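Shown here: the complex without one of its protein chains, the others still in place.
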Amino acid sequence: MANKVKINVTVNGTQYEREVEPRLLLSDFIRKDLGLTGTHVGCEHGLCGACTILMNGQAVRSCTHFAVMADGADIKTVESLGTMDNLHPIQEAFMEKHALQCGFCTPGFLMTAVEYLEGNPNPTDEEAREAIDGNFCRCTGYENIVEAVKLAAKKMADH
Amino acid sequence: MKIEGSHVFNGPREAVWEMFYDPNVLTSALPGAQKVEQVSENEYKFDMNVRVGPVSGAFSGGMTLEDAVEPEKVTIKGGGKGAPGFLDGVGNVRFVEQDDGTTLMEYDGEVNIGGALASVGQRMIDSVSKSMIKTGFATLDKALAARLAAKETGEEVKFEAPTETEFAKEVAKDMVGGVTSSAEVKLVLYIVPLILILVLLSFLFGR
Partner (left out) sequence: MAEKNVQKSLKRNEDPRLLVGKTTFIDDIDLPGMLHVAIKRSDYSHGRIVKLDVEEARKLPGVVAIYTAEDLGDYWRPGPLQVPPPTAIKGSVFHARPLECIAKNKVRFSGEPVAVVVAESRYIAEDALDHIILDVETLDYVGDLEKAIEPGAALIHEDLDSNLAADVVQEVGSWEKAVAEADLVVKRRLEVNRVAGGAMENRGFVAQWDENLQVLNCWATTQGPIPMRNSIANYLGLMENQVRLMNPAIGGGFGPKIMSSQIDDVVIPWIAIKLKRPVKWFEDRRENFLGTTSERDQVHYAEIALKKDGTILGVKDVMYHNTGAYNPYGMTVPLNTQTHTVSNYRVPNFFTEIKMVFTNQMVVTPVRGAGRSQGVFVMERLLDAAAKELGMDVVEIRRKNILSPEEFPLRTGVIGQDFVEGVLDNGNYPAALEKTVETIGYEKFKSEIQPKLRAEGKNVGIGICMFTEGTAVGPYEGAKVMVGVTGKVTVFTAYSNQGQGHYTTFAQVAADQLGVNVKDINVVIGDTGQWQWGVGAFASRGMTLVGTAIHNASLKVRQKALGLASKVLNTPEDELEMQDGVVRVADMPEKFVTLGELAQRSNPTRGTVEEGMEPGLEAASYYGPPHGATGYGCLGMIISVDAETAKPKIERLVMTDDCGTPVNPMIVDGQLHGGLQMGIGEAFYENLVYDDYGQLLSASFMDYLFPQASDMPDKFEINHMVTPSPLNPLGIKGVGEAGVIATPACFMQALEDALNIKGMEIVESSISPSKLYHYMEKAKSA
């Protein structure tokens, strides 16, 4: 077994110092080592986007990163958004527009959308669709997700 | 997968034949090959590390040369397996002397690929195999030239096989027509080394 490597990571505002195997995937680190199971893994090869997190503000696929690559990084997962009683505007929008069914892909969509809306607070239909084009959803046909992204933009502007 | 084609080597038939019987050439043409060993006159064994993209692991196999009529033709049967999957192939190769002193090689074969090798990479092969084989032959052309030069001067053969990356870049260039730094090139660079090994293996077996 390879030697473990010490890493320092900030996840959702909490600092963690952990020893990890060099081959440990960032997605597994977040889910298993830190117990933050809101981030889901759908394909393990970077295509479906279910495992999308923010790393230093950028949406990345945690299944194609090793935990050691996150050393020193600031990470945000779906758990950083809202709570059950106090949903984030993007979460509210997903609920209001019925933009989730099984909910497995949803955390990836939320993190992708959060990053996108930060830089593009007023997307058109087409832009909103393009923004989430890299995330897979099997349940919704995407239309309601596009609607939710637009509604979230409006909610965030009103905030 | 069926493979069929021809190539003209710039050298006499005997030299080409000799080259194909030299395990070092095989090693040089198989990126990732750790060991190619001649077990008996007509039998080779090899070990290689396939460590590219999503597919990696040790791979070992062997091949036998049958019905060899030196330096005209040979049938090759071979296969290998390991963590990434398996590969079985049979092929016929004919070497025909040309009037201008070159050698025409004609080959046809059938290769069966299984496991992750097949399910992750195989579909790409059809579209890139032509380019792969072209690049593969370029390598062998260089090898042959080096051997012929060495024969003339009596020195050791000076030939360095291209690295996996160099080879992959050549193929990528060929495939995407010089477009660089796009996501497509990255994808190609990622997948091509895998296909490279497959095609070269099948190509070598296929001869």
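Going in written order, the chains are labelled A and B, and every chain counts its residues from 1.
Keep in mind that, in the parts below, contacts are C-beta pairs under 8 Å (C-beta built on N, C-alpha and C of every residue); 3 or more make two chains touch, one makes a residue touch a chain.
Nothing here was measured: the structure is a model prediction, and the numbers come from that model.
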From A:78, A:117 or A:151, residue that would touch the chain that is not displayed: A:78
Residues from chain B at the interface with the omitted partner, ascending: 1, 54, 57-58, 81-83, 85-86, 88, 112-116, 118-120, 122-123
Residues in chain A touching the chain absent from view: 1, 21, 23-24, 31-32, 35-45, 47-48, 50, 77-79, 81-84, 87, 91, 94-96, 98, 100-107, 110, 125, 129-130, 132-146
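In this section, only the chains that are shown with their structure count from here on.
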Inter-centroid spacing, chain B versus chain A (mean Cα positions, whole Å): 43
